[in-house]
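In this view, the complex is presented without one of its protein chains, the others remaining in place.
For chain A:
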């Protein structure tokens, strides 16, 4: 029977079929960070259980760490305690651990691919919903809770219910001035925040295949914002080229063996999907969110929608609340909306290509006086080094952007990088939830180029004619 890529990954990792589409699934890779792992380690210890495979783990601090004054003690004692706990657990279990200051340290979803820890065909989990990112390699990556973290530590498996298959095909060619972020925001706008719930989404089509690995990671990263626990893109030459030579990539004869296996990782031509969505990339305009959910998205040339335009009464009520929170009114133009802060970073958009995209807009210009702070946060120490080797840091600093140390930063309000109440942020992150970037903060999700341009103009502009 014809299989989808997800079907193949499921079958490859099935340890025990338990009927009713439930299976015991083998987990090849486990990324561990400070926030969702302490209870897992504690549970393991309390039950007197052993860690099954320490070679399958990579541990790194990212959520709680500051991105400046990193030589000083962490200003938040609770964060400091959680970070110390990670280091203690890493030592106790002899894990591969990249502490702050190590160039290999960074956001879990940036360092996994960077180190060749993420490979096509693997199952890869992390106590973080953006583990969908790794699907860009044709790996089955998905977020788990802390009890599942403990389950993986003890058994190297998870009991899972098989998800349904969904395919999003992006036809055509992406216009100049748009990027992977605009594609994925447009997809979420179309399918809605719950559109992929219960499904694994495979992204396909010429516009997806034309993306670099960085772009593919941006797309898969936000699969979860469409409700799908995992996103997938079939591996191809672009994937193999990215992976080759990385720290944990197979070498020598094993490389050839691996590539031969990876070439089989695609949906069969006649595979059937439970849900299909098609988009035309050539119609995509730079996207921007107006509300408090990633599905609340419009083209930059568009207006804030009227709550009355939503048929569902719950959605209508949510839109009223969102407009109140965001201090916007129906019919208002997105163009020209003034901003207070810029954040370029996060597991969605902090890789080298994202920084290049921002730099190309920023070069030779200055951050607007009205902007309180504009920060650029590389996803890892290695991204930082690469950007500095290319001179991007100078472009940012000369323009008045703050060039930071790697971490999750202003994506989630768990570290010193937050926006104040009522402040409007042009952000390349993935969630515009109420209070996500700090209590009362107002987030607009955009691409790196759009965020950079907003920083220069002090307001949202259409980067295509900027």
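We adopt the following convention: contacts are C-beta pairs under 8 Å (C-beta built on N, C-alpha and C of every residue); 3 or more make two chains touch, one makes a residue touch a chain; residues count from 1.
Here is the rule we use: contacts and distances are computed from a predicted model.
Trainee: As a check of understanding, state which of "Nitrogen fixation protein NifU", "SpoVR family protein", "Rhamnose ABC transporter substrate-binding protein" or "3-isopropylmalate dehydratase small subunit" is the UniProt name of the chain not shown.
Mentor: "3-isopropylmalate dehydratase small subunit"
Trainee: Can you say which of A:70, A:129 or A:169 touches the chain missing from this structure?
Mentor: Considering the complete complex, A:129 is the one touching the chain left out.
Trainee: Thinking of the whole complex, not just what is shown, which of A:198, A:302, A:400 or A:416 touches the missing chain?
Mentor: Missing-chain contact among the listed residues: A:198.
Trainee: Please output the residues of chain A touching the missing chain, sorted low to high.
Mentor: For chain A, the residues touching the absent chain are 15-16, 18, 20, 22, 24, 26, 28, 35-36, 38-39, 42, 47, 49, 52, 54-55, 63-64, 76, 78-79, 81-82, 85, 94, 96, 119, 121-122, 127-129, 131, 142-148, 150-151, 154-157, 159, 161, 163, 193-194, 197-198, 224, 227, 229, 248-250, 254, 257-258, 261, 293, 312, 314-315, 317-318, 321, 412-414, 431, 433-436, 439.
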